[in-house]
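Of the protein chains in this complex, all but one are displayed in their positions.
Here is chain A:
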Amino acid sequence: MTARLTAPNPQLNELGKLKHLLTLEGLKQHHLTEILDTAESFIDPNTNKIKKVPLLRGKSIMNLFFEPSTRTRTTFEIAEKRLSADIESLDIQTSATKKGESLLDTLWNLQAMQADMFVIRHAESGAAHFFAQHVAPHVHVLNAGDGQHAHPTQALLDMFTIRKKKGDVFDLKVAIVGDILHSRVVRSQIQALSILEAREIRVIGPKTLLPEHPEALGVHVYHDIEEGLKDVDVIIMVRLQNERMKSALIPSEKEFFKRYGLTEKRLALAKPDAIVMHPGPINRGVEIDSAVADGPQSVILEQVTYGIAVRMAVMSVIMSNAAQLAQHQAEQEQSALAEENAEMENPQ
């Protein structure tokens, strides 16, 4: 009848290139690899340091955080500075909207201050889509986390880390452990892993922390961590929020660690060269044992470094797509004009 089974992808421009980054859902492999390859180019192969480049000189980026964040916001700011952009960061939960200014008025005001790109974090799922719908055509929106929906740059940096350590995401077995239900990071990770054709994606956790329809995400579900970790190449641990105990979804941190905590003994069930990831900040002794977090298989701190390169890549790819589109449109106008002139010179 009338149901639409696929939503249009509002984040691509007329040439099918990224205009906004709202979610990874609906993107093609080439969209992701372009970002990952670009990120690679920002890292000095000898020193592993991240270069400063003038790619976004003269561009104005505004970081709008409607929800508090330290790490994501800091890495975005560092990435923007490394791209030589002019930046402004606003904690909106403490300013305008508290005074009763509407969300859109805030956005339009900031847009009038000549922003080229908004990096937005918001507590409501779909907020990034909402903003992308209402910004001026030349303004780009980058989702830095919306509700429980998506956190695409975090997932991309995770893919980058996996690529660095494993060469490729293709054909790997990946287990994600913990609070899957409330995690926007996990939703984006799962999409990234399927786009890059991981062989198997497992989610491990109690039923109360899994979405009602995990099959809609294309994952295998395990309630038993020992079973779920068998022979995997990558283990991604998810942070457990305090609120989950308060809303009676799990009994206690202690019991959670007993049943789902990543210990050395459990890690041994995975492939011997398996890597351990965590989007941070970690809860030692809640979802992960210190010995594992600080152990040789952990890549948790490298993730943070790569996060800068990947966010630089996303922003530079989006801005270069915009430049390419502008050029394309100018060429089209020119050829249309040339045709018109030709017709005028050679009237039939």
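The rule we apply is simple: a contact is a pair of C-beta atoms (placed from the backbone, for glycine too) under 8 Å apart; a residue touches a chain by one contact, two chains touch by 3 or more; residues count from 1.
As a working rule, contacts and distances are computed from a predicted model.
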| item | value |
| --- | --- |
| Listed names "Molybdenum transport system permease", "Dihydroorotase", "Cytochrome d ubiquinol oxidase subunit II" or "Heme lyase CcmF/NrfE family subunit", with the criterion being the UniProt name of the chain not displayed | "Dihydroorotase" |
| Touching the absent chain when the full complex is considered, from A:E25, A:E67, A:D158 or A:D179 | A:E25 |
| Chain not shown: contacting residue from A:E212, A:D273 or A:E345 | A:E212 |
| Residue in contact with the excluded chain [from A:H31, A:H122, A:H140 or A:R163] | A:H122 |
| Contact set of chain A toward the excluded chain (per top definition) | 1-8, 10, 25, 102-104, 122, 124-127, 129-130, 146-150, 184, 187, 211-217 |
